[in-house]
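A single protein chain has been removed from this complex, and every other one stays in its place.
Here is subunit A:
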Amino acid sequence: MESININQSIAKNAQFIEEIGIESGQPVQKCYQCGKCTAGCPVAFAMDYTPNQVIRMVQLGMKEELLKSETIWICASCSTCSTRCPCEVEIAHVMETLRIMAGRSGTAPAGKAKYVEVMYDALLGTVEKYGRTYEVGLVLNNNLKSGKLFNGADMGLPMFQKGKLQLMPSKVQGAAEIARIFAEVRKMEGGVK
């Protein structure tokens, strides 16, 4: 990480700190860095910043670093941190909020984070089209967009043999209602591709 001037960062990003608090509804200012969130986090080993570092970075207004971090996408939303936090900060919800803010700000996730966003879009793409998640379409879309063409390719045949491969999507009758939900959300807040 590059060195930063903390005083300047706080002043410059005061609005960001407030925004995170309001949007996530979480008392991020209460965190006193006990580290319990990171100690219990099952995916901390794969993160660029640990959960307690993320909360400290929020307190310090390090917006740019946070929005482009891999951590906010790698977080599996298991809520172990949220359940254990002695200050009752739902850290997983803060991560989620940061992820949504990154999407809104157009910050493209890099590295491992990119694959998470691609998967989200592939999944929601099938939901918008059919009203339900279509597993085959999800994997195909995911592979095309992530460039990992043969990701899960070894699953295809065994899944088919076990009768678990649903070749055709199951489409809801109210597909227009689902399209409406996506359209309304885009109109009201953006963030959904």
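Here is the rule we go by: contacts are C-beta pairs under 8 Å (C-beta built on N, C-alpha and C of every residue); 3 or more make two chains touch, one makes a residue touch a chain; residues count from 1.
By our rule, contacts and distances are computed from a predicted model.
Novice: Which of "nitrile hydratase", "Choline dehydrogenase", "Hydrolase" or "8-methylmenaquinol:fumarate reductase membrane anchor subunit" is the UniProt protein name of the chain not shown?
Specialist: Answer from the UniProt record of the missing subunit chain: "8-methylmenaquinol:fumarate reductase membrane anchor subunit".
Novice: Please identify which residue in A:17, A:31 or A:118 touches the non-displayed chain.
Specialist: Of the listed residues, the one touching the omitted chain is A:118.
Novice: Among A:10, A:43, A:60 or A:87, which one is in touch with the chain left out?
Specialist: A:43
Novice: Suppose we count only contacts with the excluded chain; which residues of subunit A make the list?
Specialist: 23, 42-43, 45-46, 73-74, 76-80, 82-83, 90, 92, 96-97, 99-100, 103, 112, 115-121, 123-124, 127, 131-135, 138-139, 142, 146, 151-152, 155, 158-159, 162-166, 170, 172-174, 177-178, 180-182, 184-185, 188-189, 191-193
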